[in-house]
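For this view, one protein chain was removed and the others were kept in their places.
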């Protein structure tokens, strides 16, 4: 095992990793920007190193500073969390060249699966269904029109280097295709420094379903079922659950086998996620792979009774995949709400500032992963997520009722949060019946706007 | 099901019951003393009624006021929690006569099992082993000496109406027997209004192990394994766990069957607990039954994957015992620490006052049941317990490591708590090895005192 | 100190008007409650079991220029011995400590409540037939 681990991240995931390390008995080093000096990850780590000014480009994205911090604090491993440098193959390579274990997949696997069109080709090669679309990048307007004609409207234009919903456009006809082509390219260029886009068939009202895979360095690889992340607002997940109400044992096995096959084909090690769209007929299409731990990993942990972050660390240290993970079965239902510092009454504008009073819900079946506390100041520089609330129940209904109860207890005053919005989702009859798709949030807000107007 | 439930209690258990009711969709009525006006149970219940001045004898023990509160708020059931009126057969009878369902066993069962010597006789009749001792109450010093001679020293003198460690004395010879006899009588008279005592053989360095039973009104009764509550300070439990490190499957079956047989013999309905002493040879002796939900019920809930308080309410409403409870198996390890507002550095003196900053631990496998928050004032009138921290792991070792981690994160400033003491227990090599008995805490503190002196 | 915190919490909440009348203790529902929850409101009449602050005794009363007769129990408040009788006391009436001012029914028992103070009734604070809790003000006396 490792002697000391540096956590190249902030917020709740930094805390999550520190907790796993503490339970494994491994000392930790936190890195932080000047804006995060009061953050819990700094306070709970054994050591901490300031690496720069508040903007993440001056701190959490500064590879040289993070490596220097690792060197002066003499760590032998780095956990990248999610976001920031987690899917940066170059960073993983530098870690390796400095003899520091990057807790995650190999640089080659990150690079291959991080290129969406290469990942898609790999899926086709492995016999995993993908939605009809362009073969690789679409370079010109003319080519885009040709592809769209071939696969038929509606289509989706997507950034090759994309993620987090940026660099994506829907097109329902030639006019919106041309517009979307240029818009997506521009956005992708700005966001990822790579303007390449590809085109895919748009699946009508699908579920966004992802499979958790995890593999060790000895060639053993398993999946831990699916998460349903269809409840999204502008392509940002806000409620996730496990298992998916759409899923049955047969489909789970089929999709799980596909996920394992594809991961094995690229020699995948450590935790990763295969994202699919699934339509109402149970037809599924591979979308992309995330080569890191996901924000929503806790729902899988609760339902499959495992600790994915500890497993990541153990596997990176050379351990064999835990037997209980290789044979885990879903045994309850879990829902996660991402509590964001945003004002749902005001178009979800970010709401940074100081939290006056913080009271987190507790009791049976309630888990809170958060880095905030009473009097904590939410800095304006980073992601707006301030907490994850996870509720577990013996059935989906009981998990929803527990989430409703927990949200009703959750007090965060001084800033606005998405809690009221998520409380509303928990009471939505379609959500309760499990009848939803990726357009759910849009429909719900449209309906509300309509009601207000009447 | 019930239309509205009144919770005749305060603190964390009142909150626990409100949470269960919310998840079942049943409105709640809180009752409170003037000292508890800011308490979370008052704030989270749908309605609340002030029933008297701070001392519990003027409020939470006032049967007439609680019944009046139930009548004016039109509830059809009362949950008594633990302590206060939870094991008061008279209260249960009055509830029945007012057509309010008492969520617990029948008055007859409370009365029978609440009389320790009657419960003991019942156990003998049902073929459940009891430790050698007096047949019923010991009325005179002379009789006490005779019984002690018969069963042999050391012996324990215990209040018939006892509980919570009051009215108990050890005796190792005739002199300490006579002293203890009068001391126990006096204490019992003062604490319970009943000076009756009985004498039992003192089991040398036993584990305190209790079995959770639960039965419905249709005659179905099951047990949910054991809890090990050997870590006690002056007969007050401070750390509990499930399963017990002493237990194997065979002994669990044997003791579980005894528990179910005894409960069935008295027609027991709802949740209850059979307390045993178990020596190192696996010989066990029935001690007493608690006819209510226990403080430490969460460790059973976590390990057996159930919700005992919801089950209590459903059963009281006439439901059949849930199938998943009847067939539940232990599938993890859970430890609970009772966080008390006491100063461990100062002989565990109660430490009431205002909490400045409250930060509860979170993350995977951590459950917090507490009614306090930043700026909450702990009133001096009641029990000093302010929170229960429950940690779950796949093994005993992982639960201990998680508890260590969670205790290290737990911040309660402004008052003293038992957290440092429990953190020390988690690091004690004997505790970690599972080698302890009811004398553990005494030995640990003696050793510490010795070390300080050297 | 505790009361200050209460006030601070209350300011957090939207849609909640904190009407701190100078002569009346603040409503009891304290307020670690999230803003998006239905905010319970204290109403003296109306729905029975809504919460009221029991008069938080000395500190408040000392500031008052009047006295209050508070309920010594939980139950149903009646101003008269029977539906067609006259009320025990009316506004403007002089009372002494022993004057019976109302009945509170608790567990089917009619309890005559004595004034315990001397003066003139200036206001009845509870409607006939309403539920009252321990410590709830019933009459104002000058």
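Each chain gets a letter, A, B and C, in the order it is written, and its residues are counted from 1.
We adopt the following convention: contacts are C-beta pairs under 8 Å (C-beta built on N, C-alpha and C of every residue); 3 or more make two chains touch, one makes a residue touch a chain.
Small disclaimer: the values here were computed from a predicted structure and weren't measured.
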item: Sole residue of A:7, A:44 or A:360 that reaches the chain not shown, by the stated touch rule; value: A:44
item: Of B:271, B:315, B:419 or B:444, the one touching the omitted chain in the full complex; value: B:419
item: Contact set of subunit A toward the excluded chain (per top definition); value: 29, 34, 37-40, 42-44, 46-53, 59, 64-65, 67-69, 71-74, 98, 354, 373, 375, 377
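Convention: only the chains that are shown with their structure count from here on.
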item: Greatest separation from subunit B - chain, by CA centre; value: A
item: Computed distance of Cα centres, subunit C from subunit B, in Å; value: 37
item: Whole-Å gap between the CA centroids of subunit A and subunit C; value: 54
item: Residues within subunit A bordering two or more other chains; value: 357, 359, 408-409
item: Contacts with two or more other chains, residues of subunit C listed in rising order; value: 32-33
